[in-house]
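Structure in structure tokens, see below.
For this depiction, one protein chain was excluded, whereas all remaining protein chains were kept in their positions.
Residue numbering begins at 1 within each chain, and the chains themselves are lettered A, B and C in the order written.
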Amino acid sequence: MLTSNNLQLGWRREEMAKRTALDIPDGSYVNLGIGIPEMVAQYVPEGREVIYHTENGLLGMGPAPTSENSDPDLINAGKKAVTAIPGACFFHHADSFAMIRGHHIDICVLGAMQVSKQGDLANWSTGEPDDIPAVGGAMDLVAGIKTIYVITQHCTKTGDPKLLEFCSYPLTGKAVVSRIYTNLAVIDVTSGGFKIVELAPGISFDYVQERTGSKLLIDHQYND
Amino acid sequence: MLTSNNLQLGWRREEMAKRTALDIPDGSYVNLGIGIPEMVAQYVPEGREVIYHTENGLLGMGPAPTSENSDPDLINAGKKAVTAIPGACFFHHADSFAMIRGHHIDICVLGAMQVSKQGDLANWSTGEPDDIPAVGGAMDLVAGIKTIYVITQHCTKTGDPKLLEFCSYPLTGKAVVSRIYTNLAVIDVTSGGFKIVELAPGISFDYVQERTGSKLLIDHQYND
Amino acid sequence: MIDKRIDSLTAAVADVFDGATIMIGGFGEAGSPIELIHALIDVRAKDLTVINNNTGSGHVGLAALIENGQVSKMICSYPRTLGSKVFPKLYRNGKIELELVPQGTLAERIRAGGAGIPAFFTATSVDTPLAAGKEHRHFNGRNHVMEYGLKADFALIKCKCADRYGNLTYNKTARNFAPIMAMAATKTIVQTGTLVEVDTIDPEIVVTPGIFVDRVIAISDPVQESKLIAEGMSYPC
Partner (left out) sequence: MIDKRIDSLTAAVADVFDGATIMIGGFGEAGSPIELIHALIDVRAKDLTVINNNTGSGHVGLAALIENGQVSKMICSYPRTLGSKVFPKLYRNGKIELELVPQGTLAERIRAGGAGIPAFFTATSVDTPLAAGKEHRHFNGRNHVMEYGLKADFALIKCKCADRYGNLTYNKTARNFAPIMAMAATKTIVQTGTLVEVDTIDPEIVVTPGIFVDRVIAISDPVQESKLIAEGMSYPC
């Protein structure tokens, strides 16, 4: 067990969100999960237009409102107040999940409790006997959206790795994650396992490997 | 074979429609098929409000328009120009057939080629080799709507009975018809077979029986 | 004449019987028909199966209905919202049953129930514990589970504007489950912010056609769940 799991090392939450936003192409339809994923919307690079879907029934979700224009009937999937951009539209839940299940959303960014080297995701339940299971739309999102990005701290609060050979928690979906953005690195899920495509400033391959529960590969640009 | 099949005997088309309209309760949601069934809307008794559904996407269908207010985008399932009443609404085909399949429409009035004594309906194809099969919404209507009324001439143009022991044409649905309104009588489909509940003025039981391909029962009010 | 307007909350829900299955609209407090839920507490129907995305917050609305011991089973996707205290306690004590359904599968099951589709296949939940015991089948090389249409005896929903035919429009994301629940229930009971004349709502913008609605009651100034919770309110008080 590692003695230090300083979360200030590597990227901060905002930087993780910003790094993720770089990988979202102009014109994408994107669903953002609760937590750090929500912050991605603030960092879309200049010149790109991205449309955000929130599964409770809005396409064209805008930023949080000021207190005057807040409406308890206008919220996102995390039940936080949001706004609607010009060109937005509202629809009911079956139509909203038709967008998800029917492969119409391009990218989904989610949080994670665990990710396995084959891209299995666990983010809804610890499976503990007294856990109140709550799944929300997570299983629909990973089953229906082709590109699933995960943003997560590299380790748990107690310093345990979240990137593993196999998930020990109940799965949200099997082989669904494409890329993981942690505070330490950007990591692709490949047929050979986890592969580092970018390291956070000041973070070494070995440092990340020590905090990862599966062998890491590295993109050739870091390989010398 | 009967030598005379004078269609002027018994009820005229308008009278058949009018008689049918008597059996549609206040507040019903009704789908009317093409032909004589369409005429039923004109004869709703005073004091009753009935809402008409046309499966191409309108609830609250009104009468035919005058030539000035006709719109080629406002038509019924028979592709004829119609109007929309105040309180009408438009919707797409999947929602429209959800109303049908989900048992939300109370009554459907259809035409028939043949009806069997157990209520089987044939109204979409003669099954002849050179027939172009065309079913439209007929099978959805009979499968999804509990009360199916049929309005039809009692016999074909060549004098053959349309009410039979078994349909010889391909079925639209099995055991779906509740009541039949012909030019000669109102006939219920019962567990014992066809049962006359009303005879057209001047028409005798025997006259109808001679033109029917299955044994007729009679309601006790005519039975003495 | 077709007139679905009703003017007593208690009368609106008076025929909800013990053991009924009830769909309740809303996603969190957005779209929650809180006055109708409180009326249901007043009429005391019990042993209810309730279908809602969540399990309510604080001690008002759906949480109060559960706390009042009227609900024996919840069918939902996310039973532990922030501020959800009532359900977790009862669940841990084995006092309430839970059928956990992924949110999109829940929506599609309700829509199927309303559209006369008894069952359908979806890839959602395959390879997870929520697919356990379900029939699996491959289509286009991918595994799917069979899910059943979901119906209810009653739906309680909230809308923005209604007419006497029961045509409805909604406000923003408060629409959520209401249109599909209206389709899937034998009796659909609606609380509306405004009641308008029958020729007021443009036929092009009706979201829920009146055919799916049975009763409409105007609640022009509904209470706001989060405000009640912030004030520490409970129902019945």
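Here, a contact is a pair of C-beta atoms (placed from the backbone, for glycine too) under 8 Å apart; a residue touches a chain by one contact, two chains touch by 3 or more.
From a predicted model like this one, the values you see are computed outputs, not experimental measurements.
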item	value
Touch criterion as defined above, residue of C:35, C:67 or C:108 at the omitted chain	C:108
Touch with the omitted chain, as defined above, among B:57, B:87, B:193 or B:213	B:57
Selected from A:102, A:129 or A:201 as touching the chain missing from the view	A:102
Residues from chain A at the interface with the omitted partner, ascending	26-27, 29, 47, 49, 51, 53, 58-60, 84, 86-91, 94-95, 97-105, 144
Absent chain, residues of chain C that touch it	108, 112, 115-123, 137, 139-140, 142, 144, 148, 169-170, 172, 202-205
Residue ranges of chain B at the interface with the undisplayed chain	54-58, 71-76, 79, 84, 90-94, 96-97, 100-101, 125, 127, 130, 132-140, 143-144, 170-174
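In this section, only the chains that are shown with their structure count from here on.
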item	value
Pair of chains whose C-beta contact count is the highest in the structure	A-C
Distance-maximising chain from chain C - centres being C-alpha averages	B
Chain A and chain B: spacing of chain centres that average the CA atoms, whole Å	57
Gap in Å, rounded to a whole number, between the CA centres of chain C and chain B	37
Distance from chain C to chain A - Cα centre to Cα centre, in angstrom	29
Numbers and ranges of chain C residues touching at least 2 other chains	111
In chain B, residues with contacts to at least two other chains	none
